[in-house]
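Next up is a structure, given as structure tokens.
Moving on to subunit A:
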Amino acid sequence: MNQVLDVLSWVLLSCGGFFILVGGIGALRMPSFYTRMHAASVTDTMASFLVIGGLILQAGWSLATVKLVAIILFLMLTSPTSSYAVANAALLSGMKPDTKFKANKGGRES
Partner candidate 1 sequence: MTILFAVFLLSLLVIIAVAIIRAENLFVALMLTTIFSLLMATNFFILDAADVALTEAAIGAGITTVIFLGALALTSEHEKPFVAVPWLALPVVAVTAALLIFASFDNPRLGDPEAPIHQHVVPWYLEQTPKLVDIPNVVTAILGSFRAFDTLGEVFVIFAACIGVLFLLSARKPSETRCTAPASVGLSQHLIPKVAGRFILPFIILFGFYVQFHGDFGPGGGFQAGAIVATGLILFALLEGEERALRAFPRWIMMAMAAGGALLYALVGVAGIAMGGKFLDYSVLSSDPIAGQHLGILLIEAGVGITVCGSLLLIFHAFAARESF
Partner candidate 2 sequence: MELLGYYNYWVFAVVLCLGLYTVITRNNLIKKLLGLSIFQSAVFLLYITMDKVDGGTAPIIQKGVSDPIFSNPLPQVLILTAIVVGVSTTALGLAIVVRIKESYGSIEEDDILARDSEL
Partner candidate 3 sequence: MNLNEHLAALQIVVPLLAVPLIALLQLRRMAWLVATLTSLMAFAIAVAMTVGVLNGQDYQYFMGNWQPPYGIELRVDALSALLLLVITAASSAALLASYHSLDTQIEPRRHALFYAAWILALAGLSGIAVTADAFNVFVFMEISSLASYVLMAGGPDRRGLPAVFKYLILGTIGATFYLIGVGLIYMMTGTLNLEDMAQRVTQVADQKPVLAAAGFITVGLALKAAMFPLHLWLPNAYTYAPHVVTAFLAACATKVSLYVLLRFDFLVFQDNLVSHPLRFASLLMPMAIFAILIASAVAMFEKNIKRLLAWSSVAQIGYITLGASLVTVSGLTASVLHIFNHALAKGSLFLAVACLAMRLPGLQLRDLAGCARSMPWTFAALVLGGLSLIGVPGTAGFISKWYLISALLTLGAAGVALVAVIVIGSLMAVVYIWRIVEQAYFQAPSNPAAPAAEAPLTLLVVTWVAVLANVYFGLQPALPLALSSSAAAALMGATP
């Protein structure tokens, strides 16, 4: 049983790591501000939930688990809010979202 939990937690942890990597690459490579933010939000939500889920499995039934659950709840509240605030600030400062799918900025596509 312990073995299974251990494997499962490592799977979760590595998946979390993978999504952090994806989010990082996305934040660097995406074409516009809003798409970058979209990519970065993967690290906020998916990746951190997976990592903390893995950690909970590692911790077992202890005080640490309670604290980790509290962290998840806190993240669920704050990270969407902060993303909203950033996007809203960008919109207010005059950055227009690209609605016409002109992804070929810089002539990368033919």
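Just so it is clear, a contact is a pair of C-beta atoms (placed from the backbone, for glycine too) under 8 Å apart; a residue touches a chain by one contact, two chains touch by 3 or more; residues count from 1.
A word on the picks: all candidates are chains of the complex that A comes from, given by their letters.
Model, not experiment: these values are computed from the prediction.
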Seminar exercise, completed: Complex contact for subunit A, selected from 1, 2 or 3, goes to option 1
Seminar exercise, completed: Within their complex, subunit A touches candidate 1 through residues 74, 77-78, 80-81, 84-85, 88
